[in-house]
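All protein chains but one are shown at their positions in the complex.
To keep things simple, chains are lettered A, B and C as they appear, and every chain counts its residues starting from 1.
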Amino acid sequence: MTELGEHRYGKSAIRLVKLVRAPDGHVLRDLTVAVTLEGAFDRAYTAGDNSTVVATDTMKNTVYALAKEGLTASIEDFGLVLAEHFCGEPAVERATIDLREHHWTRLRPGQNAFRRDGEMTRTASVSVGSGGRSVRAGVADLVLMKTEGSSFSGFPRDRFTTLRDADDRIMATRLTGSWRYGEAAVDHEILFATVLETLLDAFAEHTSRSVQETIWIVGRAILERHEDVVEVHLSLPNLHHWIVDLSPFGLANDGEIFVATTEPHGSIEATVRRGA
Amino acid sequence: MTELGEHRYGKSAIRLVKLVRAPDGHVLRDLTVAVTLEGAFDRAYTAGDNSTVVATDTMKNTVYALAKEGLTASIEDFGLVLAEHFCGEPAVERATIDLREHHWTRLRPGQNAFRRDGEMTRTASVSVGSGGRSVRAGVADLVLMKTEGSSFSGFPRDRFTTLRDADDRIMATRLTGSWRYGEAAVDHEILFATVLETLLDAFAEHTSRSVQETIWIVGRAILERHEDVVEVHLSLPNLHHWIVDLSPFGLANDGEIFVATTEPHGSIEATVRRGA
Amino acid sequence: MTELGEHRYGKSAIRLVKLVRAPDGHVLRDLTVAVTLEGAFDRAYTAGDNSTVVATDTMKNTVYALAKEGLTASIEDFGLVLAEHFCGEPAVERATIDLREHHWTRLRPGQNAFRRDGEMTRTASVSVGSGGRSVRAGVADLVLMKTEGSSFSGFPRDRFTTLRDADDRIMATRLTGSWRYGEAAVDHEILFATVLETLLDAFAEHTSRSVQETIWIVGRAILERHEDVVEVHLSLPNLHHWIVDLSPFGLANDGEIFVATTEPHGSIEATVRRGA
Partner (left out) sequence: MTELGEHRYGKSAIRLVKLVRAPDGHVLRDLTVAVTLEGAFDRAYTAGDNSTVVATDTMKNTVYALAKEGLTASIEDFGLVLAEHFCGEPAVERATIDLREHHWTRLRPGQNAFRRDGEMTRTASVSVGSGGRSVRAGVADLVLMKTEGSSFSGFPRDRFTTLRDADDRIMATRLTGSWRYGEAAVDHEILFATVLETLLDAFAEHTSRSVQETIWIVGRAILERHEDVVEVHLSLPNLHHWIVDLSPFGLANDGEIFVATTEPHGSIEATVRRGA
């Protein structure tokens, strides 16, 4: 006997630009949207019956059409509009909308010309369904470095250990993080900005004895300062910067010249949440 | 009150080439390995206590060192060697090894020169821990196309639906799939090859009324023909090939000229498993 | 005084799939095409005068429309059809067509289902203009490795040199190469296949004292065996495979365990041609 287990489907990489031609300057929104549906689609798999299968092409059309009226505030709010729309389809039990916003900065006052910021991507993941709704905000590809206040020592040594204790190392990462909001109504736009400031504050100010401790300190700071956040997930690759041995060339290297590497890299991720 | 939720860490993108200089020709193994540990590492996060934290640098060293004796058979077997090694560390409750094998083909008989195949990557994910062990084999980046025997029709139409029923469409995908083996001892090398043949057979021979049905048919074929497989997970992006409208140029286009696209794309994934 | 120097424009990344529904099986062609025009377009730059500027959207349409009748043989031949078409536009002095062909292999006899090969991309660059015409064929992303017969020694040593002489090293590369045909009419399809075989033969069979010597030997072999080729250009990054020091773990490593790297890498390129 064979049976269908978990299944989901949707449309990914929907590239949407919305331009609001306001009299005092254009407002530019640039999103990449993915729609994922879960529900009673079993017979599409097992019987070739598409009668409940919302075409992914329809999902794409829906994103563009609803953007006209529905994309006026945050991507979290637009995600809710989309998720609730799709939950109105007969077979749908859960609709999840993943959004990435690419930010643009006006180049010069009075000119409708823009430059895309690239220092990170803002993300949101909104899910609506029978089991309730969930709104997560986050960031991706936020590249950070501490050149002071980072150490790693006291780890166990076995016969394969060659790494030395480091009292003062470079810690560099390409941070991906997201945080889930509770039930209370919030201003997603303001809250995103303030949580991000907290994240950057905590990263800048803390002393780290490991990437693990960094995750804990940053996650806890967000929870402590933002009561609307109930959980934080952080994923921090450890992008190693190795000191170059310059002694063959008769030169000292007192923490000055490094080789930046990406392969291999450490991978540390954890959730920090409000406890019971 | 703040608490630590789920957490894991490890080393990713460990690039390993092993060369066995056999008298009748070199044997080349080319792997990318990731190690992930779960366990009692809480105090590293919450107290900066690294006394149980196996350094990810040690993980890397271990992969290279154990490759010398331990990488003689399949990547699944090497994964087991590594996972069981790391489970010997005090705090570790579960060790997961993800492996990707890049296959090379001998260029000419009698010459130790090779060409890397690129039509797919073989994958394995091996997990050992207190809750038992799991061995998955799989493929990634297997790009497939059916130019006959694929349709999509009978889907619901709402006010955002513009897609027409298609009796005969191109179906193209970049397949990622994996399957989990049961408890019985198996020859991973032989089983991988035969499951892959089944997957390709089923993909080539079936008639598809949706990507969903394709997943079901391919997954079921694997389960039916390979009793050692207990579950199959398939993820098939739908890489649309749209017919180009040549009528403005006075030309017919009877399913002959297509534009291949990647953005947006459908995303369909499901698990097929043995039922009760 | 400011003047316009060299300029060119065109359309890139035109993704074209052509399907010929032959009775004994579909034939699948999958190309990425770029069109580049040079000519008397100065006034578009300096005066905003677009009266001679073939729209790049028109170029795209032309590629799709001409594919119907014009893409029956090799990509070189299709490139010539396109280049000659664009040379018929008033301002055009030179049209260059760059083509990449992605090869697909039939999965099973009798089934119109295919698997994309990924071990390399076939390329062509065809240029037609007032100064004559040029046809180049080539390959990209052909990943090759020699595990025997490669050395590098006798290089100069200065105060920054730490590399040791290597009598027996791994040589790995991601080869990009192209060769130009002379004036004689040739069968591009057959010639591509035989030149590629020569390239692979030479790579497999030769003994290399440097990547430079490899380029010379491979290029010369192509010129010697294929009189229709007048020039070969080869670009071979040197993708280093470093021996892992296993001695801290009490293990020998006699050319068995390597770390594969891509950053940094050597870059060696040269042209080999028929002399006077």
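Going forward, a residue touches a chain if its C-beta (ideal position, glycine included) is under 8 Å from a C-beta of that chain, and two chains touch if they have at least 3 such contacts.
If you're wondering where the values come from, they're calculated on a predicted model, not measured in any experiment.
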Return the single residue from A:A91, A:V230 or A:L246 that touches the missing chain. A:L246
So which of C:D49, C:E93 or C:D168 would be touching the chain we can't see? C:D49
For review purposes, identify every residue of chain A that touches the missing chain, sorted by number. 15-21, 26, 28, 30, 61, 64-65, 67-68, 104-105, 107-108, 111-120, 141-149, 170, 200-201, 203-205, 241, 244, 246, 248-249, 251, 253, 255-261
For review purposes, identify every residue of chain C that touches the missing chain, sorted by number. 1-15, 34, 36, 41, 44-46, 48-58, 60-62, 65, 89-90, 152-156, 158, 160-163, 209-213, 215-216, 219-220, 223-224, 231, 237-238, 262-276
Could you pull out which residues of chain B are in touch with the chain that's been left out? 159-160, 162, 248-250, 261-263
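In the analysis below, only the chains that are shown with their structure count from here on.
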Innermost chain, where centres are averages of C-alpha coordinates: B
Report the inter-centroid distance (CA atoms only) between chain B and chain C in whole Å. 29
Could you work out how far the Cα centre of chain A sits from that of chain C, in whole Å? 38
Using mean CA coordinates as chain centres, what's the chain A-chain B distance in Å? 24
Set of chain B residues in contact with two or more other chains: 15, 61, 65
